[in-house]
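Inspection log for the structure reproduced underneath, given as structure tokens.
Complex shown without one protein chain; remaining protein chains in place.
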Amino acid sequence: MIKTSSKVLVKGNEAIAQAALNAGCKCYFGYPITPQSEIGEFMSRKMPELGRTFVPAESELASISMVIGAGTTGTKAMTSSSSCGIALMQEALSAMVCAEVPGVIISVMRGGPGLGNIAPAQGDYFQAVKGGGNGDYKVVVLAPATVQEAVNLTYRAFHLSMKYRTPVILLADGILGQMMEPVEFGEYPYEEIDTSAWALSGAKNRKPRFLVSLHMQEGEMEAITNRIFEKHDLIAKNETTYEAYQTEDADLIITAFGTVARVAKAAVKKAREKGMKAGLFRPVTLVPFPDEALHNAAKSAKMVLDIEMNKGQMLVDVRSAVFGAAPVEFYGRPAGGLITLEDIYGQIEKRLG
Amino acid sequence: MDTSIIISGYGGQGLLFAGSLLCHAAMIEGKQTTWIPSYGAEMRGGAANCSVHISDDEVSSPIVNMSDVVFALNQPSEDKFEKRVKPGGLFIVNSSMAKIERKRADIEYIFIPMNEIAAQKPEPVFINVMAVGAFIEKTGILKESSVKEALKSMMSGKKAHLLDANLASFDYGAEFIKDFARV
Partner (left out) sequence: METLVYKKPECLKKDGKFTFCPGCGHGVVLRMIAELIDEFGIQGDTIAISSVGCSIFLEKFYDLDVAGASHGRSPSVATGIKRSLPGKFVFTYQGDGDALTIGLNETIHTASRGEKITTICINNTNFGMTGGQASATTLVGQVTKTTPTGRNPEYVGYPIHAAEMVAKCDGAAFVARVSICSPASIKKAKEILKKAFEMQIKGIGYSFVEVLATCPTNWGMSPVDSMKHIKDDIEKVHPTGIFKDITQTEAR
């Protein structure tokens, strides 16, 4: 990291790790995988210095389970991985939601399917948002578009995780992880959440507590699932965020998340300079998805164009939100195909030019 | 004003460092900047590059496709990136490791025999920093003083003994451009 007065020139992965430290992350557990290994490397240096915990886990199965262990004690804990590694965590994520255990998961997407490649991609939207674990469950998912926002949303991930006792995924891509840009860290802007009413600490002078995910009594699991979904309704009501850029009078609204949205913003600016009325709608929270805001924005547009570095994943949620308010089209490149300013501008020009 | 720069060559030639040097200098001048490496496979000797933006406003698109400036420090990079220089853009080529060949009429070429220059100097010379020196002298996008300040802060601690050689490398690059202009 290179500092000037208030800004630090830092790689996305290291920025996320530093933000986690500032947020009071006491434990990091992880297993290396490109393009996010700098997070674990950073933590291996910093955690011991601060008297906190770094454990190089034997697998992603182990690292997420260690996060669960720390989470059950009300300790702020984090793991980070990429596509195939996050795939291995899905069973545990489902269990975490069920047992209401907090924890932060950094997912820096690479190209897939399979081992795929290490290029930046957005093919794990479904993996994060819909989840590959079993049963009815949801995980809160945040999608930064810049390194600065990755810092801000890492803070928010810890806050939401503790506040709602839920796993939170920060969904970044290889570009965000590897990119350097100047950021301001500031201080962790949220109040500490009191965990004493539920965290495990040994049943001294109180009733025993259990945070488990097997509930065999008739009706027990149904009640728990309903309660978890009520919690998600509350999260949707309180925590949904998005960026709407020049959407009010837009003929064409682009929907995009993460790095692609940042590039799309540049394309929208360029299109506006040429007199084409384009706009950008960028969900910041992918779960909860800003359905209502997108629907309302789409009402006045002639068309919605969803752009992603995949074969059309957020597209499903965009269509569901737009719900006939405007036609929805898609442009995307999968598995590490980069979407450039020229690509997006071309897509706008094709429709509005 | 937004300038995009691609620095390409072999892994081990210090491309990523050259890019972050520009970024740091830009930050010192209060400009907006981004840096993205090609990552993972750029082990020593492999093909590598990084993309940099230096901008007065927010960098909206950190991904560089067509670039205002490209540094090609070896032959494969010259072959690969010549077509990705924007019309009117600048192509800086290390002619010690790449052919002197002008396939396009709409871009400006600067061929610098970086390794030969380095070999003639008494101290160790870093061609990545030499290339940055030539680029700054040629374009004036950043102040020489900002780059040197950035070098000083990047060459601290364990690397402090390399500072003088880096500063000299920068000057050799700048001198080449001055001499070139005189010719």
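Letters A and B mark the chains as written, and numbering starts fresh at 1 in each.
Please note the rule applied: contacts are C-beta pairs under 8 Å (C-beta built on N, C-alpha and C of every residue); 3 or more make two chains touch, one makes a residue touch a chain.
Just so it is clear, the model here is predicted, and its values are computed rather than measured.
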item: Displayed chains contacted by the hidden chain, counting the whole assembly; value: A
item: Chain not shown: contacting residue from A:92, A:151, A:235 or A:344; value: A:92
item: Absent-chain contact - pick from A:7, A:26, A:130 or A:272; value: A:26
item: In subunit A, positions touching the absent partner; value: 26-27, 29, 53, 55, 57-59, 61-63, 65-73, 75, 77, 91-92, 95, 99, 200-205, 208-214
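In the analysis below, only the chains that are shown with their structure count from here on.
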item: Centroid spacing, where centroids are CA-atom means, of subunit A and subunit B in whole angstrom; value: 34
item: Residues on subunit B engaged by subunit A in the complex (per definition of touch); value: 20, 23-24, 27-28, 32-37, 39-41, 59-63, 65-66, 150, 153-154
item: In the complex, subunit A residues that touch subunit B; value: 2, 4, 7, 9, 34-35, 118, 174-175, 178-182, 259, 262-263, 265-267, 269, 338-343
